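With one protein chain held back, the other chains of the complex are shown just where they sit.
For reference, chains read A, B and C in written order, and residue numbers begin at 1 within each chain.
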Amino acid sequence: MTSPQSGRISVLLFARYAELLGASSVSIELAPGATIADVVAGVRALPGGDQLPDRPLCARNLAMARLEEVVVPGDELALLPPMAGG
Amino acid sequence: MTSPQSGRISVLLFARYAELLGASSVSIELAPGATIADVVAGVRALPGGDQLPDRPLCARNLAMARLEEVVVPGDELALLPPMAGG
Amino acid sequence: MRYLSSAPLDTTTLLESIRDPSRGAVVTFVGAVRNHDGGRPVVALEYSAYGPMAEAVCGQIIAEASERWPATVALMHRIGRLVPGDDAVVVAAAASHRDAAFQAARWVIDEVKRRVPIWKREHYADGAADWIIPPEAVAAE
Partner (left out) sequence: MRYLSSAPLDTTTLLESIRDPSRGAVVTFVGAVRNHDGGRPVVALEYSAYGPMAEAVCGQIIAEASERWPATVALMHRIGRLVPGDDAVVVAAAASHRDAAFQAARWVIDEVKRRVPIWKREHYADGAADWIIPPEAVAAE
């Protein structure tokens, strides 16, 4: 990790997605102006990531977010499998 | 009570109706072929009975009955104020 | 007496009677005595019933609910003098899915109010008392 901390972002993974990537959190390089979709593409490029859907449910700062939204360093991003509570 | 027992019928009264008649049961003369409406008219002729509705809810043998039904000696008749359970 | 009770209603036992690991959805309705009626303070509610008919009609309602929905339904109605906060009626429905449990519970309490010969006299803080006539019944009478 030679890039500054603000140039990377952690992405939380849960349930089946955590199992696919073998991790509950991954770190992704964040280019200036990158969208959530760009971050998802980064996660999908990791080993096991190709089994994630193209457009998974995403949360930013504890609320659902659209893939087109631009990511701000410090955001808490999470990829969410289909909700199955109850 | 000089008439045979089968010539009279007991009518059960509940809640406000029992209060109006001052009794939880009254005995009414039963003419052959009399309908429930005839029995109701008999109850309404008793002291306090004029405050009953013309067409109160009636039960015969634990089930709702229409006023036009003919009463059979031995039937259990009851006049029911509007239901207010729950 | 199976559906009417002069003792406080035991919701826990009622629920245990219908719960089963094969039925994952349980909906319970509890109707309790309110401390007011349209703003007028209520101190007690006195329930009376045409007992044998009330038992018969409750049994019919349970049987009809079982025909309409894949649900197991239980029902208890309290009789006697109750004070605000006391449970007057409990309906519980258990089913494999929540749709059936919600629909059956709602239908049963509606039918209980409409069909079971139970009456109540409301006692107010000022000493007065009135027989309660539900709005639907006023329209019908």
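Quick note on the criterion: contacts are C-beta pairs under 8 Å (C-beta built on N, C-alpha and C of every residue); 3 or more make two chains touch, one makes a residue touch a chain.
Computed from a predicted model, the values in this text were never measured in an experiment.
In the full assembly, the chain not pictured is in contact with A, C, by the touch criterion defined above.
The residue touching the chain not shown here, chosen from C:68, C:81 or C:106, is C:106. Contact with the chain that does not appear here is found for just one residue of A:23, A:41 or A:59, A:59. For chain A, the list of residues touching the undisplayed chain reads 12, 14-16, 19, 53, 59, 62-64, 78, 80-86. Across the interface with the omitted chain, chain C contributes residues 12, 19, 21-36, 84-85, 96, 98, 101-102, 105-106, 109.
We take it that only the chains that are shown with their structure count from here on.
If you average the CA atoms of chain A and of chain C, the two centres end up 51 Å from each other. Each chain gets a centre from the mean of its Cα atoms; for chain A and chain B, those two points are 76 Å apart.
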